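With one protein chain withheld, the remaining protein chains of the complex are depicted in position.
Coming up: chain A.
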Amino acid sequence: MKGVPLALVVAAMGALALVPFLGTGYHLALAIGILNNLVLATAWALFSGPTRYVSLATAAFFGIGSYAAAGLGEALPWPVLLAVALVLGAAMALVVGLSTLRLSGIYFVIFTFGLSELIRQLVTWWEVNVSRSVGRYIFLDVTQEGIFWQLFGLAALVFLVGWLIGRSRLGLALRVVGDDELVARHCGINVTGAKLLLFAVSAAFMTLAGAIMAPRWTYLDPSIAFNPVISFQALIMALLGGAGRLWGPLLGVVPLTLLFEVLGANFPNAFSILLGLVFMAIVYAVPNGIAGWFEGAWPRAVRLLPQKAVR
């Protein structure tokens, strides 16, 4: 059982790495979608999985990254821009985190959602009153393959960082916090500091994803960059896969990205309704995520096998 998660991640990443060589332009676009969702959902679960603080601020960080690319992409060399986006995202997470991570449960959810909307409105206001235009055109010299490989590297980095955190004292601290904050404090854990640090790490990945994805849309406006659907999708995918494990979101990202692709292509007008129905079905049918179901199913399957075969 121990090796299964690693094999799963390696196999999925390996299969994705073949797409630029073997697939068509459509396959590449699909793979980019999968990688983007993989980064967002895994980064979301990095913080929200162990702490159980459900954040709806994914769109806020993603949008900030996109806008950093749109606003500064022509002025700065690309690696510098990515560094700026990372710092912006992490800094905003620290500010937001300091004011919100003392909130618990439903208040945190609503605050993060409200925050995303607030930032969207602020950016809109800025664009209308200062930039004198609602949208921006992005003409950056990046190919689809270039975007693919950047996202691929980012996804690999999310898994690496997540794995390192999981093995570290910080990883244990967050699981203790997720179970019982008061006990965590009495164990000597600086609860606010631990949550803040991981919230910033998670946000930095989301911001980078936004910056990398921005050149894909030649036109960007706040309703695209800060679309709340981004937050909900990351959450649904992570929950379907299983937010309690690093490799869990992967299991939700692949099927749901493909499903949303089919739904979006065939029923564009009913997409939000279908998204909601999928969300409800997931919460009812697989409350512990596919990863949780799989881990439960494995011992069951082993028990069902003839005893000789198992030994």
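In the analysis below, contacts are C-beta pairs under 8 Å (C-beta built on N, C-alpha and C of every residue); 3 or more make two chains touch, one makes a residue touch a chain; residues count from 1.
Simple rule for what comes next: contacts and distances are computed from a predicted model.
UniProt lists the omitted chain of the complex under the protein name "ATP-binding cassette domain-containing protein" (options: "ATP-binding cassette domain-containing protein", "Anti-sigma factor antagonist", "Transcriptional regulator" or "Cytochrome c biogenesis protein CcmG").
The missing chain, though absent from the display, is touched by one residue of A:Leu101, A:Val176 or A:Ala234; that residue is A:Val176. Taking the complete complex into account, A:Ile189 is the one of A:Leu101, A:Ile189 or A:Ala291 that touches the chain left out. Listed here are the chain A residues that touch the chain not shown: 169, 172-173, 175-176, 178-180, 182-191.
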